[in-house]
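Structure first, commentary second.
Note that one protein chain of the assembly has been removed; the remaining protein chains are unaltered in position.
Chains here go by letter, A and B, matching the order in which they are written, and residues are numbered from 1 within each.
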Amino acid sequence: MSKMAEGNFFEDFAVGRPLVHGVPRTVTTGDVALYLGLTGGRHAVHCADSFAQRCGHPRAPIDDLLTFHVVFGKSVPDVSLNAVANLGYAEGRFLAPVYPGDTLVARSQVVGVRENSNGRTGTVYVRTEGLRDGEPVLEYVRWVMVRKRDPANPAPPAQLPELKPALDVEDLVVPAGLRAPDDPDGLAGARWRFEDYEVGERIDHVDGMTIEEAEHRTATRLYQNTARVHFDAHREKQGRFGKCIVYGGHVLSLARALAWSGLETVVAIAGINGGTHANPCFAGDTVYAWSEVLDRRPLPDRDDLGALRLRLVAAKDHPCADFPLKGEDGRYRGEVLLDFDYWALVPRA
Amino acid sequence: MSKMAEGNFFEDFAVGRPLVHGVPRTVTTGDVALYLGLTGGRHAVHCADSFAQRCGHPRAPIDDLLTFHVVFGKSVPDVSLNAVANLGYAEGRFLAPVYPGDTLVARSQVVGVRENSNGRTGTVYVRTEGLRDGEPVLEYVRWVMVRKRDPANPAPPAQLPELKPALDVEDLVVPAGLRAPDDPDGLAGARWRFEDYEVGERIDHVDGMTIEEAEHRTATRLYQNTARVHFDAHREKQGRFGKCIVYGGHVLSLARALAWSGLETVVAIAGINGGTHANPCFAGDTVYAWSEVLDRRPLPDRDDLGALRLRLVAAKDHPCADFPLKGEDGRYRGEVLLDFDYWALVPRA
Partner (left out) sequence: MSKMAEGNFFEDFAVGRPLVHGVPRTVTTGDVALYLGLTGGRHAVHCADSFAQRCGHPRAPIDDLLTFHVVFGKSVPDVSLNAVANLGYAEGRFLAPVYPGDTLVARSQVVGVRENSNGRTGTVYVRTEGLRDGEPVLEYVRWVMVRKRDPANPAPPAQLPELKPALDVEDLVVPAGLRAPDDPDGLAGARWRFEDYEVGERIDHVDGMTIEEAEHRTATRLYQNTARVHFDAHREKQGRFGKCIVYGGHVLSLARALAWSGLETVVAIAGINGGTHANPCFAGDTVYAWSEVLDRRPLPDRDDLGALRLRLVAAKDHPCADFPLKGEDGRYRGEVLLDFDYWALVPRA
């Protein structure tokens, strides 16, 4: 009996099929330290128990993106081991904060399939949940292009999920107990409030961060994400790029860490509207980032917190004073790595 | 009075001499996170408190090999600072699980010596113990070739320990409280049972992991292993290989992490029968691994767990679909890094 895990192929994804992902994971202050060391994050709510308590937390929750990466990583062996490409995300919602000591498990359900006209690949949509003791802490939909096991197999009927282009502010969940911190000394690192941001405002995060192989691989292993393109330089030498690709989530985390400057007072990421990995990133690339305020919404029944819809763009080897995004042809410029659309919660004045 | 630690030379190892190794070490969830980030291990019992509790543990024990590396590292300044080569291991037994918060100390006793005919080196055998609060958690014998301080010194009478070529299943200690987990959802990542493995069965673990200098050095420092060949590129430029060598234990840990695939349900390493570092490993090498089931034994008085005797082979820059090991001349092939023989405990059907 072969013990080789070959992963699922396109034919294996019947709409409605549940997938229980293996290897539950207790996140710890060790993970937090390593995440901080690898990304350089500085949002105070994740750095200090005392500041988190000012925000209504019992202690510092882990970075929302660390939760995302751990849950995402668990889904890789079942969802994307035979993936050709990650195509997109939608309807990502953070439902509860995660604290060191919590144990995360992940499960998914196939919510859509569509075979490609070439007969060799198809798009699979899955809704993934991260859970702690059975309680959902995160959910999102992602879609990937997956190889068929056998091109001769007949195409299943196409079935596409209805996905919101962006979450409404009413869809967002404010973590239980979360409140705007009392921060008279500006310990968050700045004093920006909801009212200080204008729709259309763009922020250059200025700093750059060069990526090393050891860094992105250590981060990606920490998430137990086993996608081979990140780790196996021997095989990738013969591959499409001749070298390993950096996990797109590492680029996202670096961009989010750089985006502390100008967004210091963010106390939570509440939703992920979508995201595109526009170009591949490799070790040696230097990541820069800029943000744009896409929308600004009061939260229902809250006068202490508001929601900012933000675009976070990462670019490589290209400082972002000119806010690079798309060219005249409407396509992402070659230096753009990431175009990420999310909702963040910030204190109101 | 010189404060320079010169380490022990062959003449210093009298049979029966006890060695108390310095620097006790409290292992923490921080070490666990870093070990995971550097190796990519996924055995559920070490990743999640909840899963470990299903196995009868109060919380997740640290990876058995992390225990091994910490204990081994402590012995380096006293045993192998003047070693020319690590020659072998035998009779390794894990005697109790180690949990974050436990403090490990290590001590050894010289159990054999034999001077080489060249008069300049000799083989030293030591039995090393790792202890927690005085209680042994690990023991093993290793032998190393050590330089003499002065070739003119007379050779001591050769005295060799009797060592078992492999532990018997009766020699293995099942950690107190350990039981096969109830895992109806397959959270371990697979459902293989003792009965699913056949003697002679070989498993290709497929994935590869490329090693960077920063990774193996960080791992080896984490174990406080001070062997110079791993760290000092300036000196090694003039050395035998012109560059630093990766600690063999890091290769072992990577191979063990890759060997999750196909051996997902292993709940503990119980014994180390032996191990050979067949060829040196360097930064830039990509490690692949395969396993062979050497033996399969029920455990005395247990119907929930069985013992698999496994060979774990690591190879560099050579995917293992052809199960590389030895050539026609009986010598290890050039790509083989490690040939490791151990006992693992797995659930029975």
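In this section, a residue touches a chain if its C-beta (ideal position, glycine included) is under 8 Å from a C-beta of that chain, and two chains touch if they have at least 3 such contacts.
All of these numbers come straight from a predicted model, not from anything done at the bench.
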Per the touch definition above, residue among B:90, B:111, B:172 or B:219 touching the missing chain: B:219
Of B:206, B:244, B:269 or B:325, the one touching the omitted chain in the full complex: B:244
Residue touching the undisplayed chain, where the options are A:5, A:19 or A:44: A:44
Residues in chain A touching the chain absent from view: 28-34, 36-40, 42, 44, 47-51, 60, 185-190, 192, 196, 201, 203-204, 206-210, 212-215, 218, 261-264, 284, 286, 317, 319
Interface with the undisplayed chain - residues on chain B: 1, 3-5, 20, 22-26, 28-31, 33-34, 77, 100-101, 103, 105, 212-215, 217-219, 221-222, 224, 226, 228, 231-235, 244
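Going forward, only the chains that are shown with their structure count from here on.
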Inter-centroid spacing, chain B versus chain A (mean Cα positions, whole Å): 36
